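Complex shown without one protein chain; remaining protein chains in place.
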Amino acid sequence: MSATVASYSVSYHQFLDREGRLIGDQAPALAKDYQQLISLYELMVETRTFDRKAVALQRTGQLGTYASCLGHEAAHIGIGSAMRAEDCFAPMYREYGAQFYRGVKMSEVLLYWGGDERGNNFSGPTHDFAWCVPIATQYLHAAGAALAFKLRGEKRVAVTVVGDGGSSKGDVMEAMNAASAYDLPLVMVIVNNQWAISVPRSKQNKAKTLAQKGIAAGLPSIQVDGNDIIATRWAMEKAIENARKGEGATVIEMITYRLSDHTTADDASRYRDPADVEEAWKSEPISRLRAYLEAEGVWNESEQARLDKQAAEKVEAAVKEYLGTPTPTIESMFDYMYAQIPHDLQAQKEAALKDAE
Amino acid sequence: MSATVASYSVSYHQFLDREGRLIGDQAPALAKDYQQLISLYELMVETRTFDRKAVALQRTGQLGTYASCLGHEAAHIGIGSAMRAEDCFAPMYREYGAQFYRGVKMSEVLLYWGGDERGNNFSGPTHDFAWCVPIATQYLHAAGAALAFKLRGEKRVAVTVVGDGGSSKGDVMEAMNAASAYDLPLVMVIVNNQWAISVPRSKQNKAKTLAQKGIAAGLPSIQVDGNDIIATRWAMEKAIENARKGEGATVIEMITYRLSDHTTADDASRYRDPADVEEAWKSEPISRLRAYLEAEGVWNESEQARLDKQAAEKVEAAVKEYLGTPTPTIESMFDYMYAQIPHDLQAQKEAALKDAE
Amino acid sequence: MAKVALVEAVSMAMAHALREDEAVVVMGEDVGINGGVFRATAGLQQEFGDQRVIDTPLAEVMIAGMAVGMAAQGMKPVIEAQFMGFVYAMVDHIISHAGRMRHRTRGRLSCPMVLRMPFGGGIHAPEHHSESTEAMFAHMPGIRVVIPSSPSRAYGLLLAAIRDPDPVVFLEPKRIYRWGKEEVPDDGEELPLDVCFVLRDGSDVTLVTWGAMVKETLEAADKLASEGISAEVIDVATISPLDMDTIIESVEKTGRCVIVSEAPRNCGVAAEIAANLADAGLYNLHAPVKRVTGYDTVMPLYRMEMKYMPSVKRILGAVNEILEVS
Partner (left out) sequence: MAKVALVEAVSMAMAHALREDEAVVVMGEDVGINGGVFRATAGLQQEFGDQRVIDTPLAEVMIAGMAVGMAAQGMKPVIEAQFMGFVYAMVDHIISHAGRMRHRTRGRLSCPMVLRMPFGGGIHAPEHHSESTEAMFAHMPGIRVVIPSSPSRAYGLLLAAIRDPDPVVFLEPKRIYRWGKEEVPDDGEELPLDVCFVLRDGSDVTLVTWGAMVKETLEAADKLASEGISAEVIDVATISPLDMDTIIESVEKTGRCVIVSEAPRNCGVAAEIAANLADAGLYNLHAPVKRVTGYDTVMPLYRMEMKYMPSVKRILGAVNEILEVS
C-alpha cells in the first residue's frame, strides 16, 4: 500500500518585469500608490549612493572592509518598509536599505565598518539586533525574539535575513523548526544573491529553490523576484500580517544578484565571469522601478536630478559625521563587557590605562 | 505573476498490516521469500530476547544505563539486512538489530553499556562507526564516509539513523544538504518512535512528516511503516541501490513506537499514558510477522519453541562472555589517545600507574 | 526545616526566580512534565505552566541561539544543557553572542541568561555524560562561570546568576547532586558571584578546589588533620571572575598550595590559579604548586572512571610531596 501523505509546492511571484512593465493583473495596490513607490524609490537611490561612497571610502583608506549592498536595494527596502517600528529586525551585514528605513543613520553604518562599536548603538529601534557576522546565527536570535513576543502576548513580529550561502547552516533549519514547533511570529527571508563569496548558489545544494527549506518544517514557503520591490514588499507585508495575526511563520526567498564584490576585501573577477555580471545588471532593481515610474508619468529627469543631489548631500553629511567621530576611549574596551565590571577586569582596565599613558 | 516552481510530496508505504495480512498487491518479492523472511524473523526474536536480558542485567546492577530497542526490531533489521558488508553504518545508540546482522556480537553491546570501550572495537565491519551518543552527529560522519567512497570511486553506500527528536538538530539538515550538494551515496533514516525521552513527536515541529526534511535539499523522501519489516527492508533496498548506482541520497522516515522507557535511567510513566503504550503494542513488529508466517504456513509453535530456546542460549552465552571480561588496564586509558603517546601524556600515564600501585 | 539536596536547591532557586520575576523562563529538553533527567526542574511546569517552563525540540544550537534572542528582548531565559557533553553545539552562540551582546552594542542590548548544566564524572553514566570543561567557558570574555558545591551555595549562587544582568554559565556537580543535604531557607538571599568560600581554616597547606571534588578534598583535609597537618580548604565557586585575593591570602599563611580539579589538566582552571600564584603569590610559596587533576585523556567509560578522577590518595600524595619540602 502506498499513499501520498503530504504535498507541498513553492510559488514564484513577480509583478514588475526587468523593463519595468507590470506583468499580469494581480499586482498589489502598491503598484498604483505612486507616493509610496516614489518614497521607496528615493530610499533605494540614496542607499545606492551611500553604498558607492562607502566603497570609495574603503578604497581611499578611510573605511575598513565593507560589504556592499549593490543590487539588493529592492530586497532590503522591501523588507524594512513592511515592518513596524515595534517589530524586531535581525539582519546579517548588508541590509542597510532596510535599516535606513528603520532609522539607522548612514554615519552609524560607516562607524561600524570603520571599526567602532558605537555604530551598533544606532538610531534605529533600540530593540533591533546589531549586524551579525557569524553567518546565520541571527536566525535563531530572531526566533528567540519572536518567542519572547509571543510569550508576552505582544503583537510584534521578528524579521530576519540570511544569504543563499548562509541558508546551508543548521541554525537556519533549527530556526525554521522552532518557528513551526512554537508557531512563532517570524518572517525568515533568504536573500539569494547567487553567490556566497566565490561559491555559486548551485554548490549550496541541488534543490530547485532555497524557499523549500521551509517545507522541512511545514511552513509556507515562497519565492519572489528580489529585484522587484512591489513583489518583495508585497510578500513581506503578507507574511508579517500573518505572523502578527498569530498564524505563524513564513519563509521567503528573494532572488537577486550581488553586483559588487563580496566585500571590499574580495576580488570577484577571480571566480566569476564578467559577462554574467553584465547580464545581471539588466535585472537590477533601481532602473526598472524608475522606468515604471516614468512610464506611469510620476517621475522624470528633473525629479531624478533633485534626488541625486539630495542623496549626495545626505551621504556627504554622513561621511563628515563619521570622519569627525573621535577615537573611542581605552575605558570603552572594558566598560561594556558587564553591567558591573568584575574585580579582575577592573584590574586589567587600570593596567591598560596606565600602559596608555 | 505567480507560478508554481517546485512541487513535492511524501508517500507512505506499508505491506503488512498490524494483524499480519498483506495489504494491496504491490508487495515486493520478499513477501514470498519465506526463507529470508524467517531468517529476519529469527533475528528480530533474538534481538528482543537480548534486549530483555540487557534490561534485566541493568536492573540487577550488572550493566550500566542501557537504551532498549523494544519495538524497533523491524526498523533496525530492515536497515541492517539491506546493507552489504562493505557499506558503512553510522548508528545512533539503539540499533542493535542492524548491528547483529552486520556481525556485531551481543557481548560487545553489553561491554559498551557495561562501561568498557572494547565494546566499540566490535566484530562487525571494521569500518562501521561506533555508537554515537551526541545526537545526530553521526549523520555528518555518514555523509563524510559517503563522500570518501564517492571520491575514491568505490561502489559503497553509507547508511545512518537518527530519531524523531534528533531530526530537529542542524546536523541532520546539514547532512541532507551535503548529500544534495555532492550527490552522496547515502541513506538517511529517521526512526520516528514518537518520543525523544519525554518529548513527544508533536513538539519537535508541526510538519505532517519528518520525511519532508529531505525536501529542503530536494532529496527523495518517503515514509514507511517502521513495524513492517517488508516495508522497511524494501525501502532500504531501493534507496541503497539508488545510492550505489550513483543516483544520490534518500531520506526514509520509519514510523514506529518506543515500547520501553527511553533508557533504563528513565521512567516513562512520568510523562506518557500507559493506554497509549498498550495501543502501540498492537502494532509491534514481531507478532505481526509471526502471524503472517503462520498464516502462510511456514512457521508454527514448535519452530517458535526451538527459536526461543536458541535465542535464550545465545543471549546466555553472550552474558557469560560479557561478565567474564576482565577490567581494562590503567594503560588503556592512555594508549589509544594517539597513535604515538606524546611526552606529556606519557608522564601522566607513568604517574597514574604509580598511583594505582 | 527539611534538609534538601543540591539538586533540590537548584530547583528551589529556579522556582523562586520564576515567582519573583515574570521575565524568567526555564527552557530545555525534558525540563517540562519530566522535570529534567536529574529532576532539577521537577514540579516547575506544574506550578508555572508550559509558557514559563518550556520543553524544546532536541536542538542545542536552537536552545542557545533562541535564549540569546530572548534575553536581548528582555526575557531572562534559564536554559539547560542536558549534560555538559552536549553543550559544545551551544558554544558558538555563547561566545559569539551571549558574551558580546552588551559590548557590541555599547550597552543598548544585553544578554541576561543562565546556561545551567550537570557536569563532572563519577556517576557511572554513558559516554559524553561526564565532562568537566569549565575552563572553556572561563576563557570566554563576558561570561561568568559559577559552580556550587553545596545545597545552600547552589541556591544562593543560582539566584544571583539568574538575577545577574549578564550571561552566567552555571555548572552543577551532578556527582554530589544528592550528597550533603542541608537546611536551605527559601529566603531569596543570593550569594556574591565573585568570592571564594573558605570551607575549612588551616595553616600548613591550602587546598583549592570546586564542584564535586570538594568532597574528596574535604576528606583529604580530614585525613591530614588526623596526621596533625592543618589544611585550609577553599571552594572557588566563582570560576570567573576568579577571587584570587582569597586564595593568595591563604597561601600567604600556609606557603603551600594544591589545586584539585577533575577536568583535564592542560589549560584548565587549575592552571590559571597556579599561574596567579607564580606571579602575585610567588614570594609566599615555600614549595611547588601542585595540581591534582584529571588526565589529558578522554574520561573513560565507567569501568575505569574512578581511575581517572582525582582520588583522596592522589591529593594526599601531592600534599605530602610538598610538605617534605621545607
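Labels for the chains are A, B and C, by order of writing; each one numbers its residues from 1.
FYI, a residue touches a chain if its C-beta (ideal position, glycine included) is under 8 Å from a C-beta of that chain, and two chains touch if they have at least 3 such contacts.
These figures come from a predicted structure and were not determined experimentally.
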{"item": "In the full complex, displayed partners of the excluded chain", "value": "A, B, C"}
{"item": "Selected residue (touches chain absent from view) among A:42, A:237, A:321 or A:344", "value": "A:344"}
{"item": "Option touching the unshown chain, where C:99, C:173 or C:202 are the choices", "value": "C:99"}
{"item": "Touching residue (missing chain; options A:71, A:144, A:166 or A:185)", "value": "A:166"}
{"item": "Chain not shown: contacting residue from A:9, A:242, A:287 or A:332", "value": "A:332"}
{"item": "Where the unshown chain meets subunit A, residue by residue", "value": "64-65, 112-117, 131, 133-136, 163, 165-166, 168-170, 196-199, 203-205, 265-266, 270-271, 327-328, 330, 332-334, 337, 344-345, 348-349, 352, 355-356"}
{"item": "Residues in subunit B touching the chain absent from view", "value": "88, 90, 117-118, 120-122, 126-127, 129-130, 134, 137, 139-149, 151, 158, 170-171, 174-175, 177-178, 181, 332, 336-340, 342-345"}
{"item": "Positions on subunit C where the hidden chain makes contact", "value": "61, 85, 88-89, 91-92, 95-96, 99-100, 103-104, 127-128, 133, 135-136, 138-142, 240, 242, 263-264, 266-275, 277-280, 282-283, 285, 287-291, 295-298"}
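Keep this in mind: only the chains that are shown with their structure count from here on.
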{"item": "Whole-Å gap between the CA centroids of subunit A and subunit B", "value": "43"}
{"item": "Between subunit C and subunit B, distance of the C-alpha-averaged centres to the nearest whole Å", "value": "36"}
{"item": "In subunit B, residues with contacts to at least two other chains", "value": "168-170, 203-205"}
{"item": "Contacts with two or more other chains, residues of subunit C listed in rising order", "value": "56-57, 59, 61-62"}
